[in-house]
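For this view, one protein chain was removed and the others were kept in their places.
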Amino acid sequence: MIAADRIAACNAPLADVHARELEAALATASRLGADPEDVIGELARFSVAAPSWALGTGGTRFGRFPAGGEPRTLEEKIDDVAALNALTGANRTISLHVPWDDPPDADAVRGHAADRDVTFDAMNSNTFQDNPATTDGGKVSYKFGSFAHTDAAVREAAVAHNLRCIELGDQLGSRALSIWLGDGANHPGQADFRGQFERVVEGLRRVHDHLPDGWVLFTEHKPFEPAFYATVNQDWGSSLLLAQAAGERARCLVDLGHHLPGANIEQIVSRLAMVGRLGGFHFNDSKYGDDDLTSGSVTPYQLFLIVCELVSAGDGRMPDLAYMLDQSANVKDPLEDLLQSTEAIHVALAQALLVDRPGLAVAQRDNDPAMAEEVLHAAFRSDVRPLVAEARRRNGAALRPLRAFRDLAYRRERIAERGESAVSTGL
Amino acid sequence: MIAADRIAACNAPLADVHARELEAALATASRLGADPEDVIGELARFSVAAPSWALGTGGTRFGRFPAGGEPRTLEEKIDDVAALNALTGANRTISLHVPWDDPPDADAVRGHAADRDVTFDAMNSNTFQDNPATTDGGKVSYKFGSFAHTDAAVREAAVAHNLRCIELGDQLGSRALSIWLGDGANHPGQADFRGQFERVVEGLRRVHDHLPDGWVLFTEHKPFEPAFYATVNQDWGSSLLLAQAAGERARCLVDLGHHLPGANIEQIVSRLAMVGRLGGFHFNDSKYGDDDLTSGSVTPYQLFLIVCELVSAGDGRMPDLAYMLDQSANVKDPLEDLLQSTEAIHVALAQALLVDRPGLAVAQRDNDPAMAEEVLHAAFRSDVRPLVAEARRRNGAALRPLRAFRDLAYRRERIAERGESAVSTGL
Amino acid sequence: MIAADRIAACNAPLADVHARELEAALATASRLGADPEDVIGELARFSVAAPSWALGTGGTRFGRFPAGGEPRTLEEKIDDVAALNALTGANRTISLHVPWDDPPDADAVRGHAADRDVTFDAMNSNTFQDNPATTDGGKVSYKFGSFAHTDAAVREAAVAHNLRCIELGDQLGSRALSIWLGDGANHPGQADFRGQFERVVEGLRRVHDHLPDGWVLFTEHKPFEPAFYATVNQDWGSSLLLAQAAGERARCLVDLGHHLPGANIEQIVSRLAMVGRLGGFHFNDSKYGDDDLTSGSVTPYQLFLIVCELVSAGDGRMPDLAYMLDQSANVKDPLEDLLQSTEAIHVALAQALLVDRPGLAVAQRDNDPAMAEEVLHAAFRSDVRPLVAEARRRNGAALRPLRAFRDLAYRRERIAERGESAVSTGL
Partner (left out) sequence: MIAADRIAACNAPLADVHARELEAALATASRLGADPEDVIGELARFSVAAPSWALGTGGTRFGRFPAGGEPRTLEEKIDDVAALNALTGANRTISLHVPWDDPPDADAVRGHAADRDVTFDAMNSNTFQDNPATTDGGKVSYKFGSFAHTDAAVREAAVAHNLRCIELGDQLGSRALSIWLGDGANHPGQADFRGQFERVVEGLRRVHDHLPDGWVLFTEHKPFEPAFYATVNQDWGSSLLLAQAAGERARCLVDLGHHLPGANIEQIVSRLAMVGRLGGFHFNDSKYGDDDLTSGSVTPYQLFLIVCELVSAGDGRMPDLAYMLDQSANVKDPLEDLLQSTEAIHVALAQALLVDRPGLAVAQRDNDPAMAEEVLHAAFRSDVRPLVAEARRRNGAALRPLRAFRDLAYRRERIAERGESAVSTGL
């Protein structure tokens, strides 16, 4: 949707400044003991999926204030991701949410995406809402749960819907299914904790047994919302038990906003990697709950520490997990929100790659926390933006994505094309 | 909607058991130093408003699962409150939310309510959503705030809407306006804290200056949601500053779910009462945030401690504040949710009235926390339900409201009358 | 220390009132579907250990305000527990903390305890402080951890200390070792999460392999304090992984104050029971962190829900786990604090035993949260104190423990005997 020459035109006047800044950043990287080319290469290799539902304006239970020009169809969502990737070079896949996305002709959609160099990341099923497509035409309801429901007919419908997601994903070239359940309880006494858990295990096992070759399954935990007293998959401990019980190809997915106040997320990442069940990430930021804010916009140092754990688990590189942005653009332009998040993760990755890992190991061995902090700060306080910009440039993307997005008037064009009141499906 | 004789028929078979249990409870009250008749009188005097928007099924941003038989009109909402009050004897008023409620003929509505012995509690304005009735026909948007907005036209529209709420309330016989604002910011830097605050002060002053005689204005704080980084009226400290700045007749309203984790709400109640600015309550319960769960369903002891502070502020009686239930019945029948909440508050009030206040004062004076705990537990661990039931009985209400609600098949009748898919306006 | 006839003398004048109240409570129990004799029997059977370190005044890092008459020796601690049990009938064991308790003649101590019908509960090791007895005479320090330390010599000392605890416990007749570690980090980067975890696993395995026949090992998690950035055993997920890795006889111990804000502890209890690794409890209450307040003094309903899960796991009875009070009496008399906590747990147990479990199961099966709440409230709102008092009476204990404690002037006698400035070892 954004042609290479338009990107190039945006970059041209910035080339000199970029070259100068890059030189300084390369020197910084070298001084910190990193191979600058390795760093840029790793930055250029990185990609994080855009979720189809984050391409429109998000909202809360109190309301939603749509911006104009939102995609009206799955094809337009793919177009937006292609545009996003043209700017960042780091959003090469889209993650669908069924039935918000449920194309009648999967092959055509796959072709549409392929034409735009977009492929399909993890599929997301939805049994936290009622929709005729998922409730056996309205015969059942997920009001009181899906996999955890006491009624076998509801559980059947939930499994069937997940199998449908796999089937569709397989046609599109996806290789993973993410299962986030709203199942839980709003009131003490409402549910039998153990019964709920065992029923979810049974459902996950059934879905797991239907995974095509090469597929993996993700379980995603969350402490609360929509259930406000108890959630079945409430934390990484339950998520791990569920993945272990579901089967060999089940992994845990970590959403950065799905933790109790004060949880040390980077340590949770380490634990799941240690036991071989870390599967993927939903990136966002939060101050209070599942706020779904721009990644790195509230706690960028935490993001850095989390990426450090990933790079540590990958022995110097980002391990091949399923990375996805999972945000709700309530007040920003959705694409700008995704642009800024991608940049924030890219910045955190560059910083993590500059960490003097041997030096850190020495400080840890010697119980020298002040020196360990110096090592981390040496990377975090460096200006790594030119390295990130260079990685984008090599991917044919924009030196300054947000400026290019605005200069190219992408949204204005979409409003003209799609209208002021287009509403994207989803939340 | 529920005739007295039907209630009486529900009560009749329970009369003997009630009489026996009441006798024991009266003895308990006496032994604790209370005058049982005073306690029952105070329980019978108490009333808590039902909000019009809690008569339908609530939801979250992830979905909503409507039950059947929800009220379709304001008149039907009033009917539901009348039914509720017939069962509890303690819900004699309804609180409206404009423009979810915006009757063309206020006099007719007032008459409809009067015929059912229902009157109108505080009016609630809404500038956290866009609605043609509040946005000058769509000319402005509250996406970026209302009173706090940087654009004067938006602020004008917000003030105008609040004045309209007062006008309507005056016609209905209400005497108060509650203002809860969603104004704030989702992202660091988005808003100038001070500018926002000062603009809200200005708006509140203007509304305050238009209050009819005998009216009061409530400011309601909340730390987050829908704004996820900062909220203008984020806590009782800001709420108090706003009320002080707005004028003499501005008071603070405490919603039990609008506090950061660990906040000592009973102490906040004491503070606001101390400075003479405690205005009202929104009752509910929560475990994580503004969960809007049944009052007393998660932390009944906290509810008891809060009511103790109220009784202390009222020198042995509940002070004459604006009490309202503010809940979201996501999985319960909305009326059952309100029934159970009313009972929980009634129970907490009965317990609070049984507290040996002179004994507590002695323990406090003597720094004897173990004895102070004994005094509180002596009341809290007593079975006060017969006292509450007796207060209901004297008000002509049901000895056992939930059982009567089900025995009388109220919901089934409403489904037959209003349909399975009736949707109440609101959240 | 408190002779049976003194207790009897306290009870005598209360006998008539107790008989009358008991009658009403028995009727209540029957009406709720419980066998009153079973309930009283189960209440009488219950016992919760007193920790030796809670017999003196506790404090914070900011200070400590000792009361007089604290026990000066392990023998006097045992005396205090004997007195406590004389009053409650439900504190039949003492739990020691080494090296705060480290008797040179274990047999003599065991005999002293046996003479007072006190036996020895779980042993507690201490590698969160430096003490010559645990640090190989000061050769190592636990400043940077114990089992998780990067230095093998420190880890050796920590293991050796734990083996010493087992040896001592075996001589005393204990059957369990509780391991709570302060290991973690105060600063990002200070520690390698995975390395720390794997070293702790190795240490636990070594201790586990030395367990005598019939012994079990407990791992106890805690999110923070003394480590303020990351703790190795930070939550039930890590505790479970550690127990699974340590061996067959390792179990998880749940301290009610060791959870992040909002954690659903009753659900965690259910999870650990489900996987067969629930080992024990440290009872206390808290509002903010590990406050170590009187059990049931802040969140009595949560305590009730937790005990309900235990009774559910025990199929109608309290399962045979290691129950201990773990409190810090900063402002109360330590024995009064333990008395009140024991009563609060007893009350919660009585309420849990009155829960109509078949009725609850039906409400859960039918997705009727309002009815499930009624079932829980029917038990929780009942006055169960006479049942608890009767269980105490049958155990030869006091009808009203706190009143008897004061009437018998236990503390005044101890001050006379032990002095005003006696200081109990420990925190």
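Observations
Think of it as A, B and C in the order they're written, each chain with its own count starting at 1.
Keep in mind that, in the parts below, a contact is a pair of C-beta atoms (placed from the backbone, for glycine too) under 8 Å apart; a residue touches a chain by one contact, two chains touch by 3 or more.
All values derive from a computational prediction rather than experimental measurement.
For the omitted chain, the shown partners it touches in the full complex are A, B, C. Touch with the chain that is not drawn comes from one residue among B:325, B:348, B:376 or B:422, which is B:376.
Touch with the chain that is not drawn comes from one residue among C:261, C:334 or C:369, which is C:261. Across C:75, C:225, C:356 or C:413, the single residue that touches the chain missing here is C:225.
For the chain left out of this panel, the touching residue among A:298, A:322, A:355 or A:391 is A:298. When the omitted chain is restored, the residue from B:22, B:86, B:122 or B:191 that touches it is B:191.
Touching the missing chain, out of B:99, B:203, B:223 or B:334, is residue B:223. If you put the missing chain back, the residues of subunit A touching it would be 24, 28, 261-262, 264, 287-288, 294, 297-302, 331-333, 336-337, 340, 347, 367, 369-370, 373-374, 380-385, 402.
Residues of subunit B in touch with the missing chain: 143-144, 150, 185-195, 197-198, 223-224, 229-230, 234-238, 240-241, 260-264, 266-267, 270-271, 273-275, 301, 305, 309, 360-361, 363-367, 369, 372-373, 375-376. By the touch rule set out above, subunit C reaches the unshown chain at residues 58-63, 65, 128-130, 141-144, 182, 186-188, 190, 223-226, 228-229, 261, 286-289, 291, 293-294, 297-298, 330-332, 427.
Note that in this section only the chains that are shown with their structure count from here on.
Between subunit B and subunit C, the centres computed from C-alpha atoms are 39 Å apart.
Inter-chain spacing, taken between the CA centroids of subunit A and subunit C, is 43 Å.
Residue positions 261, 287-288, 294, 297-298, 331-332 of subunit B are each in touch with at least two other chains.
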